[in-house]
Structures are given as C-alpha cells and as structure tokens.
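Below is a structure I'd like to ask you about.
Removed: one protein chain of the complex. Kept in place: all other protein chains.
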Amino acid sequence: MESKVTTMADAISRFVEDGFTIVIDGFTHLICFAAAHEIIRQRKRNLTLCRMTPDLIYDQMIAAGCASKLIFSWAGNPGAGSLFGLRRAIEGQIPSPLEIEEYSHFGLAARLIAGAANLPFYPVQSYLGSDLPTVNPQIRSVTCPYTERSIATVPALNPDIAIVHAQRADADGNAQVWGITGIQKETAFAAKNVIVVVEELVDSTVIRSDPNRTLIPGMVVDAVVVEPFGCHPSYVQGYYDRDNDFYVAWGDISRDPSSLDRYLDEWIYGVGSRTDYVEKLGPDEVSRLKAELVLSTPVNYGY
Amino acid sequence: MESKVTTMADAISRFVEDGFTIVIDGFTHLICFAAAHEIIRQRKRNLTLCRMTPDLIYDQMIAAGCASKLIFSWAGNPGAGSLFGLRRAIEGQIPSPLEIEEYSHFGLAARLIAGAANLPFYPVQSYLGSDLPTVNPQIRSVTCPYTERSIATVPALNPDIAIVHAQRADADGNAQVWGITGIQKETAFAAKNVIVVVEELVDSTVIRSDPNRTLIPGMVVDAVVVEPFGCHPSYVQGYYDRDNDFYVAWGDISRDPSSLDRYLDEWIYGVGSRTDYVEKLGPDEVSRLKAELVLSTPVNYGY
Amino acid sequence: MAASYSTSELMVVRAARELLDGEVVFVGIGLPNLACNLARHTHAPNLTLIYESGAVGSVPDRLPLSIGDPCLVKGAAAVCSIFDVFQYYLVNEKIDVGFLGAAQMDRYGNINTTVIGNYKNPKVRLPGSGGACEMAIHAKRVVIIATQNLKTFPETVDFITSPGQKANGKTRKDWGLPGGGPTLLITNLGVFKFDSESGEIFLTEIHPGVERSDVVSTIGWNLQMAGDVTETPEPTADELRIIREELDPDHLYI
Partner (left out) sequence: MAASYSTSELMVVRAARELLDGEVVFVGIGLPNLACNLARHTHAPNLTLIYESGAVGSVPDRLPLSIGDPCLVKGAAAVCSIFDVFQYYLVNEKIDVGFLGAAQMDRYGNINTTVIGNYKNPKVRLPGSGGACEMAIHAKRVVIIATQNLKTFPETVDFITSPGQKANGKTRKDWGLPGGGPTLLITNLGVFKFDSESGEIFLTEIHPGVERSDVVSTIGWNLQMAGDVTETPEPTADELRIIREELDPDHLYI
C-alpha cells in the first residue's frame, strides 16, 4: 500500500480543487490554520467554505479571495469581537460577493451528521418561532408518522474534502483526539476525501493501545500530514494553548483591509510552510504557549 | 446532596416497577446479570424487556416470568445456539404468552437514538425488500423533503429505566466505559431513570483525569451500584473474560424447563446477592476469568 | 455596608443568585461564565456547568476566553461531541438554565443576533445563532443579559434569531416550544421578569443609584412595571473577592 503520509503542500494540491465544498474543522479547538494558509498560498478559488464558526481561519481565506460561498452558524471572533474580512464581504462585497447559507449550530451539525449517516436529511427539533427558515429555503419540514406533528429538517452535507486536525495518528491515518471533539468525526465520515493533520505521527502500537480513543479510522483517511504547531493561533489540548493575544489583535488587524493584506503578505504568502511560520513566530512564543503535563489515568484493555 | 451510591436490592426496588419498560444494556459486553438476577428475586412482573440481543440475561428473566413483552433485534445465544426460554415463550406460550416487537439491530438502535435526542422518530435507510415491516406496524416511512424519496422510520423509545454497567464511576455517577460501548450512552439519555452498576467506585479525580472517557454523565444517573463481577457470565474488558463455557452450557440448561428452573433456584433464588453468587462460583472460577494487564498509553490534558 | 463595585459585578452577582444548587446550566462566555462560576463557588457547589463546545461539569481554573477553552476540559466530568451536546443534552431537555445575550431584544424577549437592517443587504452583519436559537427553544428557562439603550431595545427587532415569549404574534404554546423561554432579563440598569399572560417584560428591580427615568428612556416601548419595584441587592464583600481574585483577576469582564 502506498503511504498516506505526505506534506501539506502535496495534500492541498492533490485534494483541494477550485470550486470545491470544503470543511476545515475543529470547534474552538484543533483549527488547522496550517491547511488554510497553504490553500491561500496555492490561491484556490471559488471554494464553498463550511464551518460552524468561520473564526479567524475563514476570515483570512475570505479576505484572501478563496471563497465564493460560506455555510456557517456563528460568525464572530470567539471571545474577542468581529470578523471584519467576512463582514466586508457580506456587507460590502469586498473583495468579492460572498453567498451565505446560514443555520444554527445544531442545524449545521445535523447537516454533517446526515452526510455521515448517508441520510438525505436530518430532523431537528428547532427553528419554531425563529426567522431563520424564512431566509434559508434549505430548512424544510416533514410530518412525523407517529405524532402527526411537523418537524424541521436540514439536508445532508457531503463536503468534497474535510481537513481535520488531531493530536496524533499512525501512518494509516487512525487519528486520536481528546479535549473538545466538535463535529470532526461526522465531518470526516461525511466527506468524499479526508486529510488528517497531526501534531505527532506515532507508531501504530500507541494508537492500538487505546482503540476507544480513535475518533477517525484510517480507512476513511486519504492523506496524513505531520504539522507540529499546525493550529496556531488556535490550540491543541496537551500540546499548546490558544494564542489569545493574537485572537484579540485580529480585531485591529482585520478592521482595515490594508492591514489585513499586510498580515496575509507577511505571515502567509511570505512564508513557504508551517515550519517557516513557526520559525518566524520564534521560540519564545512557542514556549510561552506550550502545555503543562497533566496525564490521564491509564485503563486496562486486557481480558 | 443525597448520595446516589446504594445496593442493587435498593436500586431495583426503588426504580423498577411492575409493568415498566426496561433496558438492561450492554452489547455482548457489560451485560449486567447482577441486576437481572435481583429483578428475578424481587419477582417483578409484566415488564417490557428491551435489548438488541436478549441473550442469556433475558432468557432467564422470561423463563422466570418477569416479562410480558420483548422488544429485540437478534435473539440467539451469541456464538453458542438457541435461547430456549425465550423460544418456549414465543413458540408455546410457556410460562406465559410473550408479545414480541422486532427490528433489525440498526432499527432498534435508532429507536433509542431518537429517544435520547428527543426526536419523535428516526429515519433509517433500511427494510426495503425485507418482510420485517409487514410484521411490525411501528416501522413506517416519511418522504424526504429534498429528494422526494420515501425513507423508513422507527419511533422513539424512552424506557422507564435503563441499567448500564460500566468499568468505573465516581459517586456522582460519571461513568467510564472502554471496549465495546454498544448503545449504552443513548439508552441512558433516552431513559427516564438510570442505574449505573460498576466494577469499581473511584474517586472523582480518576474520572476527571480523562473526561473524554466518560460515556454517561452523572447528571442523568439516579443510582450507582458497586457490584464487582456483576456481569458474569458476560465480561468486562480489563476486569474479567466472558465465561464461554457457561454460554455453551446454557443450551443444555435451558433446553429443558425443569433444568432451567433448577438453575434459577440454585443460582438466583438460592443466593441473596451478587456477593453470594460470586462466593458460590468460587475463587478458582473468578481467577480463571481474571483479565491480564494491558494498559493504554496516557494522554496529556494540560494547556 | 457594601464595598464599591462595578455595574458588571452587580449583574454577575444578580445572575449568580438566580441559579439553584444542583441545576444544570448552559454557560456562555463573559458575564454568564462569571455568574455560573460565582454560584458554584458560593451557594451552588453542585451546579453542573455545560459549555456548548461539549465540556460537561467543567471546573475552570482560569478565566475561559472562549466557550472551548482548554481549561473547561481539564478536570471536567465529561466531554461530548457537538452532536451530543445539542441532541442529548439541550434538545433532550436536560438544561435547566441557559444564558443569552442580545444585539436587539423586543418586549417579548425575542432576540436578534443575526443582522441589523435587511438580511440580504445588511447594515451590520452580526454573528448569527450559534447555539442561541435552540437554547431559547429548549432550555427550561433562559436568563438574558444585555446593555440597555434604544438600539438594543427597539419596538421591533430586525430579525428573530431566538424566540422569546411571543414570536411573530404566536405564543410559545402556539408554536409548540418545549422550553420555558426567557424568564429573567438583567441589564446595566435593572432586572425584569416576563408576564405570564402577556409575555412582556416588566421591571422588578432597579440597580442602586439608577433613576427609573433612565430605565424607561432606554427602552423603545411603554415599559410595564411591577407593583413593587425593589432595589437590586448589592454584592457582598465575599462575592466581590471571588470575582476579582479568583474568577477574573485581570478584570477582563468586570
């Protein structure tokens, strides 16, 4: 079998095509900025970006002109304000118009669950009294065959490509995640292709010593990219903390289009890879964010 | 707050009433015979027993006259033949008639998922071409509002009481499970009340050192029963192996009603508690089934 | 005699007192997080804190800066997926109290966090629902925390993201909404409850030093009042110490 382990540049160039529907996943945790930056560098265009929280990662991709559509459920800078790149696109069509398709978190999660389960729709007890269905014709309803009551539905979402970050995986792509797991598993099962990005590539025996910890099985994974510090300024439980200073600073960086462009030039176009980015951050930043050691109690798998 | 930790006799007497719909869960693993035996001893009647695999545990309860209805999806002795108690009830109304309601594994799992999600039904891509819907009017259908195609449905199931066995829990009932996890989580969230039975009661710090391992949160748990060896002849990963000799022997024991009655008399009515049962099994049996030590690799939760 | 305190501290303390020991709370970042953790450190040690990121039974040892902060996971009782937190906890009616903020709120507690102006051509694009819509529908009760001014409390909101006690002319019962909806509003000026008949807010407490005219003039409709509007109780020294020394030592939110 050919190895799945490859570089980010290769994985993005092979699996991300212009016009694709793409999810770079991670709910507040494990947000793979390394993948987004490589997509920006490779100047992918007309992507439909899907994430519950677009976060800084999609703000950067939108500002860089990668996206023509956004599917989302909460578009703020978590804990720190606005996403001005995204707002300029929606409010002023800058740099280009951005079509939006909007749900609640639950509704968008349900779209990916349906995609993963190969269901054409998912029923959600939601939206009654809300105006969301009036602006999103994809929110429909069915009549329950037992209670005769109407229940809202959302359609399945099957992204062309899912990129999920994990703490560790083996070379087959069996990926283990702890801390906040978000909707990563469902996204991987819903997508046509999957890139797993990890902090550490480990021997198969490490993964197989704790099979219940595996969130995404290698059989659905097409490429494994080893990219330490690949989520900065997001975080990885057990590896490094969120760079909250940067999240706060993003408000000022993104408020002005030219300062946002300068950021893209300096930190994305101006570096060749995540390794260069980490080097540019410098060892002090890396060590400032490094996680302390708080180990879990092992369990016995014997019989 | 009053302690949730109690004895099996107390938990069964408080939470299991005649006529209840009950699930004692565990898919091939973590099947809590200790709870079933106590229910038999307390001579609960007219229960609707629900499990994907009735297994020896419900064969015993049916033969003991506890059940008036069975909801199930595969009624064999796993790896070892027939369940004769159950068959006598269905084929010959012995000791009393047993109403049955039958699904595939997927369909019955979906009923519990719907129950846990507070959905009135769950859509399942199944049953096309099968005769199962012709004998179960609860299997219905809806029309997908996106594809216009029909899809089968099953109704939510919300048991009155769920009994789930776990390797360990703290006094709040935060329960951790590894190995086969079955449908235990969904059953606990679907049920009106939940009894968690554990091999070990551990300090909260053990549970909280690995929060991703917690399958059932204490907030949905009403009682915690500490019952070491509580699953024999089923097994608990990391604690003891399945007593396969007994599973095989059950064919002969259960084939003849009087030998089955003798088993009930000797091993259930004739012992006062699981502690007595384990004592009666003897130290050789217990040590024969004891698990070897195969520890998982710990992970870091620091930040 | 109470020490001096900020309006935010008063709001946090008032919100904390709304939580009963043993309840399950869906916690938001900022003042709700401070309120829930204050309650946990005072009268409600058995409060279960759930964050929409999937952290259950969190015991944060620092101020969480997002609802998915790693401090909410370390030492938590459980972590679950987004699927679980919405389906098995929130929609399955396991949540006693939820907190919501508002960019706009009308008299019925209908909340807009989606857009100012027209949806297709927005004046200001706000973040959207996140978990708010379902919290408004399913939580047994909802506490709204907001800053009062005429923009925030207009006669009509531009968009209903999360339904209140009466949405688009229909009551919660008409809509078939399972949860209790908003039951309390805490602003920088006072505290309000919702009339069980009309579904409208009415003033029940006014913060120390605030004039009734300040409250009325920053609300875009004819505000109803309780027969006996009382003064919001002041924070105790102990509550202030916990907030300032343990929960928010860098004074990010207070």
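When the chains are written out, they are named A, B and C in that same order, and each has its own residue count from 1.
In this text, a residue touches a chain if its C-beta (ideal position, glycine included) is under 8 Å from a C-beta of that chain, and two chains touch if they have at least 3 such contacts.
These numbers come from a predicted model, not from an experiment.
Taking the full assembly into account, the omitted chain touches A, B.
Only one of A:Phe106, A:Phe189 or A:Tyr277 touches the absent chain when the whole complex is considered: A:Phe189. If you put the hidden chain back, the residue from B:Pro145, B:Pro159, B:Gly179 or B:Gly218 that touches it is B:Gly179.
When the full complex is taken into account, the listed residue touching the unshown chain is B:His29, out of B:Lys4, B:His29 or B:Arg274.
Within the set B:Phe33, B:Tyr58 or B:Tyr127, the residue that contacts the chain not displayed is B:Tyr127.
As for the chain not pictured, it touches subunit B at residues 27-29, 52-53, 72-76, 78-80, 86-87, 90-91, 102-106, 109, 113, 124-132, 135, 149, 178-183, 185-186, 235, 237, 241-242, 244, 247, 291, 294. Contact residues of subunit A toward the unshown chain are 1, 116-119, 172, 174, 185-186, 189, 204, 207-209, 211-212, 214, 217-220, 301-303.
Here is the rule we use: only the chains that are shown with their structure count from here on.
Of all chains, B has its CA centroid at the greatest distance from the CA centroid of subunit C. Chain centres defined as mean CA positions place A nearest to the mean of all protein CA atoms. Separating the CA-averaged centres of subunit A and subunit C is a span of 28 Å. Each of residues 55, 70, 73-74, 79-80, 87, 91 in subunit C touches at least two other chains. Of all residues in subunit B, those touching 2 or more other chains are 118-119, 209, 212, 301-303, listed in ascending order.
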